[in-house]
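What you see is the complex with one protein chain gone and the rest in place.
Letters A and B mark the chains as written, and numbering starts fresh at 1 in each.
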Amino acid sequence: MKEGYKGLGVLMDAPDGPNAAIREMLRKGHERGACDAILVPMKVPSGDSYMHVLVDDVEMLDRAAPISPVLTVQGARAVTSLTRRGDEGVCIAAVMRPCEAEAVIELRKLFQVDLEHITIITMDSPGTVPLQDFARDPEEGERVFAEALATWDDSAMRPICQTCEKSNSAVGDLHLGLRGVQTGKVLLIPQGEKGLEAIAKLGLTPDHPIDEWKQASDKAMARKRGTRKANHEDLRKRASGLSGLLDLLGACINCHNCMRVCPICYCKQCKFDSPELRNTSSDYLDRADRSGSLRMPSDMLLFHMGRMSHMVLSCVSCGACEDACPTGVPVAQLFSLVAHDAQERFEYMPGRSSEEKRPLVTFEFEEFSEVED
Amino acid sequence: MDENNGHDDVLVIGAGMAGIEASLRLALAGRHVHLVEESPCFGGSVIRFEDIYPNMDCATCMIAPLQQDLLQNASIDLLTLSRVEKVSGNAGKFKVRVKKKASYVSAETCIGCGMCFEACPVSLDNDFEEGMAQRKAIYVPAAGALPNVPSIDTDNCLRFKGEECNACIEACMFEAIVMDDKDEVLDLDVAAILVATGYGLMDLKPMKRFGYGKVPDVLSSVAFARLYASNGPTEGELKLRSGDAPSSVAVVQCVGREETGYCSAVCCLNSLKFAHYVDHKLPDAAVHVLHTDMCVPGKTHQRFRDKMVEHGADLVFATDVKVGKGSPGVKIAYKDGAGKAAELKVDMVVLAPAFVPSEGSKELADILGVPLDGTGFFAQGGNGGGPVSTAKEGIYVAGCATGPKGISQVVMEADMAVAAILTGTDGGVS
Partner (left out) sequence: MARRIGFFICECGPNIGENVDIDAVLNAVEDMDDVVLAARFGLMCSGPGKDFLKANIKTEKLTHLVVAACSPKQHELTFMEVCEDSGINPFLFQLTNIREQVAWVTKDKEEATEKTIRLAKAAIRRVRYHDPLSKTALAVNADVLVIGGGVAGMAAALRLASPERRVHLVERSSSLGGRVVAQGPIYPTMASGGEMATAMVDLVEGNDWIVVHRYSEVSVVVGFFGNFEVVVTGELEDGGTLETKVNVGAGVVATGAEVLEGKPLEDLGHGSIDGVVSSAELEAMLADGSIGGKGGKAPKSVAFVQCVGRDEVGYCSEICCMNSAKQARLLLEAAKGAKVHILYRDLCVPGRDQQAFLEGAVKAGANLVRTTSVEVGGSKGGITVSHSLGDGKAEKLMVDMVVLSPAMVPPTGTEGMAEMLNVELDPSGFLLEAHAKLEPMAAGIDGIYLAGSASGPRSVSDSIVQAEACAGRVLSSLIPGRTIEPEIRVSHILETLCTGCQTCLEVCCYGAIVYDPMKNVSHINAAICRGCGNCVAACPSNAISLYHFTYKQLYQEIVEAIR
């Protein structure tokens, strides 16, 4: 976890809760010219979902829900579509969860976003409600989430959130500490030059120690680590061997939704959608002949393994894939397991820093010396 | 290519690193090269090593592409088992007589399957393996040696001793054994001559204080390199004479430096590489490197030294080293950095002997009519030329024939000689 600016933040009043405090801060930032526009989750007009919205008119901010109950479109996808064609000097403040911001940083390394004029604002995340649960009963979803935000009890949040050790990571240029901060307050923690610049424009001075927040965060994250380890252990057993894997992925209907919502899957065209994988019927018959039968459409396992091998080192375990799966395949949890192991081997943490090079493009003589000979 | 009746052909003597590099470059430039090599295979000293410091690149892998190029290059006549007997004439028009010993195996039909040496009844010490392994009277020096064509050692073949033996002839399915093969004498016209005869290692036996040949498990650096080599006598196992793995190894530096009066430039690094060998194969064994000045010149080598120390190599400043029998093992007496007497007991001692002029340097120098210097290496830069020139115009020298140096310097000198030969002027301005 980063340490912020000399271990100091700004203790801000939040009498009406953190959402209102963030809205107020965004309004002030816009007024003082810290940004030209704001990208922030907002309730859709029908009231039963949330989307990232680019706000130019600060009046609209009233409807913003910076800490939204669900993750619909991953924030990194929103930033990609915003800046893919390059940077035109428009300053944007983007509000998102730590996992979304981590994905943004990964995409920065892959030249899919341009962050020069984007200030990212993250906050401690209590998790999000499973998307399908929320869609079924938005009112209940709102209630469950409000309770989680008040109590930090994550048992009704998505399984991937329950195991997320980075949900309090101060990834953004500005991070809002909520956990362990006294009631009625939020702790604004600046990171790096951009964070300091933003905080200066807001007319604030970092003078409040972040120790208390940090201790509470570390404790909570340690607990989540335990949950994660247990969950991975269980999953490792279930997913072991080809048959275990096929059981786990058995309900997959080849809709490729998981790929479409994944922020790291940024290819123009997915290999698995390409004509190259379309074979003649005699080819399929040939394969069926070899193994007795062939599941159609084919290549379900190849798709998941292929996607895994392509993006797992950058996987931030945001869980968008699992939310998008219509048949309840625990795809995010499976990816998280493999991602965790793979990233650990390279001592790599996606989203940790945009300066850190991806393992794929680094080379060290001593790398994996244990597998030599 | 111009038809020039051999008038710009080049003679390269010695098919080690320098000779191979220069031959390939000259051929690339369109010159015809006669590459003369005394031994049955080419590759020189490099092919006896498994790895190359400081990156531990595989030596055979490093040189294999060059060897392949050499074998396939139509502009290079590869004359193994050959030596230069006579040279006359001057720059631009030398006349050279080369004697090529019969190999008794046809390179055109032999496919290198090795059936013949399996059948040969004669068994003798293999010099290439420092006598730690046996070879037959028909043989290639080591697995992977190129060209992969055996030759008959006529001093030891039963047939040449007048006995009745057809073992190899019968074993060869390709009728590649040619018993009526004859030594050949080749008369060549060449424009330039490059001497690339490399180095030898100091004879350890006369230096009684190091115990070589008397104390068991005292090895030369080459013997140790062969022990580690995967195509060597133990297929890469580091073993004592008893067959056990050593639990401690000491590498002694500067063996013979007092006698020669110079630093052989590469032994410190080579010995650090040996420390890596031990660490790699026997992680629990202790390694001591007894050195005077640790000579690690250049931008990368100190890092290599530091890494070896990190991996547990014990660098010991030691003078007046004496090696004797321990009970058991080997005992080393020396003076430490403060000049005090100290002792070390180990299972194995590896001696790093000084580089000396290669055998036959004197004879070759006489044949060529160029001088050696006081140390017995080929003298450089006579005739006002640079380090690759000799006293005689048109005759160049590169690599360890002029003194000890590392591979990179050898390659650079070879290419410098190529520059001189291709521009037809003497080497350099310094």
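By definition in this document, a contact is a pair of C-beta atoms (placed from the backbone, for glycine too) under 8 Å apart; a residue touches a chain by one contact, two chains touch by 3 or more.
From a predicted model like this one, the values you see are computed outputs, not experimental measurements.
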{"item": "Listed residues A:6, A:136, A:271 or A:345, member touching the removed chain", "value": "A:271"}
{"item": "Identified contact with the non-displayed chain, of B:35, B:52, B:142 or B:240", "value": "B:52"}
{"item": "Contact set of chain B toward the excluded chain (per top definition)", "value": "21, 25-26, 28-30, 52, 54-55, 57, 62, 66, 68, 72, 111, 113, 173-174, 257, 261-266, 293-303, 306, 317, 336-340, 373, 375, 377, 386-388, 402-409, 411-420, 422-423, 427-430"}
{"item": "Interface with the unshown chain - residue positions in chain A", "value": "86, 110-112, 266-269, 271, 274, 276, 290, 310-311, 357-358, 360-361"}
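Here, only the chains that are shown with their structure count from here on.
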{"item": "Length of the line joining the C-alpha centres of chain A and chain B, rounded to whole Å", "value": "60"}
